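As you look at this complex, bear in mind that one protein chain is not there, while each of the others sits in place.
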Amino acid sequence: MTEISYRQALHDTLRAEMLRDESVFLLGEEIGIFEGSYKITAGLLQEFGPRRVRDTPISEEGFVGAAVGAAMLGLRPVVELMTINFSLLAIDQIVNHAAKIHAMFGGQASVPMVIRTPGGGGQQLGATHSQNIEVYYAHIPGLKVVAPSTPADAKGLLTASIRDDDPVLVVENLALYNTKGDVPDGDHVTEIGTAAVTKEGTDLTVVAYSRAAAIALDVARRLEDEHISVEVVDLRSLRPLDRETICASVRKTTRAVVIEDDWLSYGIGAEIAATIQEGAFYHLDAPVRRVAAAEVPLPYAKSLEQAALPHAGDLVTVIHETLDATGFTP
Amino acid sequence: MTEISYRQALHDTLRAEMLRDESVFLLGEEIGIFEGSYKITAGLLQEFGPRRVRDTPISEEGFVGAAVGAAMLGLRPVVELMTINFSLLAIDQIVNHAAKIHAMFGGQASVPMVIRTPGGGGQQLGATHSQNIEVYYAHIPGLKVVAPSTPADAKGLLTASIRDDDPVLVVENLALYNTKGDVPDGDHVTEIGTAAVTKEGTDLTVVAYSRAAAIALDVARRLEDEHISVEVVDLRSLRPLDRETICASVRKTTRAVVIEDDWLSYGIGAEIAATIQEGAFYHLDAPVRRVAAAEVPLPYAKSLEQAALPHAGDLVTVIHETLDATGFTP
Amino acid sequence: MATPQERPGRTARVRATPEPGARPEAPKRRRSAPRAPATPAVQAVQAAQATTPPATAADTETGPSAAAAAALAAEPPQVLADYYRQMVLVRVFEQRAAEMYTRAKIGGYCHLNLGEEATVVGLMAALERRDYLFTTYREHGYALCRGIDPGRVMAELFGKATGVSGGWGGSMHLFDAGARLLGGYGIVGGQIPPATGAALAIAYRSDPGEDAEAVMCLMGDGTTNIGAFHESLNLAAIWSLPIVYVVVNNGLGMGTTVQAASGEPELSRRGASYRIPGVRVDGDDVIAVRDAARQALHSARAERQPVLVEAVSSRLRGHSVVDPARYRSAEDTERARRLDPVPTLRSHLIQAGVVDLAAVTAIEAEVEDVVAAAVAFADESPPPAVADLFAHAYATPVPNTPHRLPADAVVVSEP
Partner (left out) sequence: MATPQERPGRTARVRATPEPGARPEAPKRRRSAPRAPATPAVQAVQAAQATTPPATAADTETGPSAAAAAALAAEPPQVLADYYRQMVLVRVFEQRAAEMYTRAKIGGYCHLNLGEEATVVGLMAALERRDYLFTTYREHGYALCRGIDPGRVMAELFGKATGVSGGWGGSMHLFDAGARLLGGYGIVGGQIPPATGAALAIAYRSDPGEDAEAVMCLMGDGTTNIGAFHESLNLAAIWSLPIVYVVVNNGLGMGTTVQAASGEPELSRRGASYRIPGVRVDGDDVIAVRDAARQALHSARAERQPVLVEAVSSRLRGHSVVDPARYRSAEDTERARRLDPVPTLRSHLIQAGVVDLAAVTAIEAEVEDVVAAAVAFADESPPPAVADLFAHAYATPVPNTPHRLPADAVVVSEP
């Protein structure tokens, strides 16, 4: 175990996988000479050269699609999309091509590629640069989607994604890059498709992923002082979704709250709440509440932006309201 | 009232709005000379000329974006996207531009445009031509999304959409074009943001939209023979979503099933189920079940395709299972 | 290898940058010849030409140029006979496909190569086994000429388990890993970025040279207006990728003419934005197409110089089987019929004495049998088993993959 940042974990994993497997290469805007918009790829161009660290023009549809084709011939491209907002320029290649090729051609081809991309608001980047649209990919059969919340999972899930023969979207988060945590040394693979109970508890389950999972864990720890025992389920994998782990937790705690950074309507949390009400129906003591972003294009002004985004305080409020609804007293 | 097809209702509405308002014009691939892939626009080029019925090259991002700009200057473009699958080529203009411009510029501009596009599987069009990805748009603040299931709603919602000052996506469905129904003569506007109870019932609520709403109504009528009283809520508007109408129905019937043509995980039905469990929690006698497509890229072969898609029979099964779970006997 | 430059009088030419000036007509070599009596295959050919009568010898606009005649004379007869056989195979296969579509044996969309046979055969003659091919949804002929068993192609159209894509793809999505046919794609332009990436993989792994692999990426004329075309050609240029982009210019994207859709309708010039050389060739001339493609592939594999080839031909029918093409002018339809490459090559071969009528007839009969057998094979083959619905869900299985049928519960809840 070594304590490093989420950014460092991603960087080290890319480097380790490139050293391990000659067919792994990086592709994206400004990942080489510029060292990456968020510096995840810093130093890799110098170490591996332009064949394996390939700067691209501003052509998201083109280079994501090029990664699809390279993967069909057996390479393992790891694409960086500068932010998930720009993935909309490439989504036809992701959804209509990468996700379809394996099944549509009867299993004859596979597309072992990874797309790494950060989402996240709260940086005053305005309406088009602050979205959390991972639900677009989580909805699509043929894709796998992971969203690590810790440096350890960043390593474990990115490693698994690179070694996986299907197209995997790795959703990172701007607000997590500088966060630190213990990361296992050596080979560390986190199985795609499995959620983690990051804190056990008995009174209420909070389900979250990515930045919100870090908030959830923090809130859960703080509520111990109030003698409220919160269990935290960190989804880690949005597709496939580990429904059993979620429902098992709620069957135990009988209450659930979801926190997510995306817009509420038709967001990730909708599936979580729908899953819980079906899989833990006879155990549930209160409605599953969702804490999510206000449904507006995210404003630039800090005052408005902060009002629109979910915070730890919102989660605390909703946990309390949910406990109150069931007459819970600590 | 006149009985006409869904196709005819759309056609007649386009024509009526073009006659009414000189700023309404049509834009899309093959809508003029070819008369539309699905012939919705047949005859309009001849009647209105190429200025108002504009054939475009195969440039979805380009012409949808052009509609955004034309709308900013006060025209009312009605774009036909040949199928919703191809909307992925234009989604950056829809989500990052049309949906953002009003709020992001502080309300100084509006984007009064309509995008009409059919979704739908079951035509053996294969994995990339059979998707139901309306959830992509329903998730986005700044957009409005409607999905008529009857010729009357096709008229009423398309009319409302054209007259609305926001970007509206009108989701049509390949399987509905030939269906017939009574349509009010003259001006007929259906308010965006409101669901309809298309059949009253007391035992169970089925929530659906588009093609599935037609199936639901049909199943509900048939189940009367078995003395099961099903209420049907046709969403009509996916954004804004009329949560109160849905929850009021379920509070009355105490049971709910959702049927949808899209994939289950993170589909439209997830939001419906999540909404119901929250808004009718204390009335609900059984989990809200969802009938939805199997989660695979839709296969071409008829055998596989039909197995993957939801049918009336599936809805009947799940209604029975839901009633059984509550010990209901007709 | 014969190249356009080496042969005086060829119409194909490679340009490093386009020349300014007026819009040139597509280069066309016209041939006319008294046609031999129609055999069944050729009757079928003619039936494909809608209801107007077939062009006759009196059609003065056709007639082989001296150069074209010389080019044909320079080819070994068995090569020409084989090209003719392949063109007839495409022709007859497509006619039977149309018929099977009308009889509801084939579903979905079905786009035919009728009228494009010379382009199809010429391109596939140039493409080596080691090369990779990415195509559009209008790709039956390419699959056949790539050497894939016609039965497996027809079976795919029928949605059968024995089809090239196991019944998962259908007409628009033929794929054969062995034949390095890396797919027909139904999203207009969707194949262009992956094809470019396949070329990137080749460049990543191997050096340029005569024996190197290359990629051929096909697209229609209408497709050159989509963003992916622009982005991909630029990538191929700056990365020096071994790829040949071929625009199969049949003059129409559905009902829209090239002139209506493209600011620069001489599409081979559109490589100029990337300094990619462009070649325009008569797509009704199988030898010209082959030679232009060969030279382009040579540039791609040996010099890592991507090339844009435009083959100009005509669509004999509607956009897809169901399209009556009412938007087409009588003149345009007539022109397409007149230029029909299959009877044209047939009469030329006979006239030039390359093959005699008996040999031509034998080829046609053989093809009829092959296609009939393909239809029978497709018809008798089983559909994919419903139990296999999730067989191709993922290449790497992981926990919690949803294998749920529409009426199944998502998660089980026990009271």
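Going in written order, the chains are labelled A, B and C, and every chain counts its residues from 1.
Just so it is clear, a residue touches a chain if its C-beta (ideal position, glycine included) is under 8 Å from a C-beta of that chain, and two chains touch if they have at least 3 such contacts.
Note that the coordinates shown come from a computational prediction; the quantities given were computed from them, not determined experimentally.
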Given B:V64, B:V230 or B:A286, the correct residue touching the omitted chain is B:V64
Where A:Q8, A:S23, A:T41 or A:S59 are the choices, the one touching the absent chain is A:S59
Missing-chain contact among A:G69, A:P148 or A:P310 belongs to A:P310
The one residue from A:Q124, A:S229 or A:T254 touching the chain left out of view is A:Q124
Note that chain B touches the absent chain at residues 25, 51, 54, 56-57, 59, 61-75, 77, 92-93, 96-97, 101-112, 141-142, 144, 164-166, 191-194, 237, 240-244, 247, 274-275, 278-282
Against the hidden chain, chain C presents residues 16-21, 225-231, 233-234, 236-238, 260-264, 269-270, 272-276
Had the left-out chain been drawn, it would touch chain A at residues 29-30, 33-35, 37, 55, 57-62, 85-86, 89, 123-129, 264-265, 287, 289-296, 299-304, 307-311, 313-315, 317-318, 321, 325
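The definition used in the following text is that only the chains that are shown with their structure count from here on.
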When centres are defined as mean Cα positions, the distance from chain B to chain C in whole Å is 37
Expressed in whole Å, how far the mean CA point of chain A lies from that of chain C is 42
So chain C residues touching two or more other chains come to 165, 167-169, 173, 185, 187, 190, 227, 392-393, 402, 409-410, 413, 415
Going by residue number, chain B touches two or more other chains at 85, 89, 126-128, 265, 287, 289-290, 295-296, 299
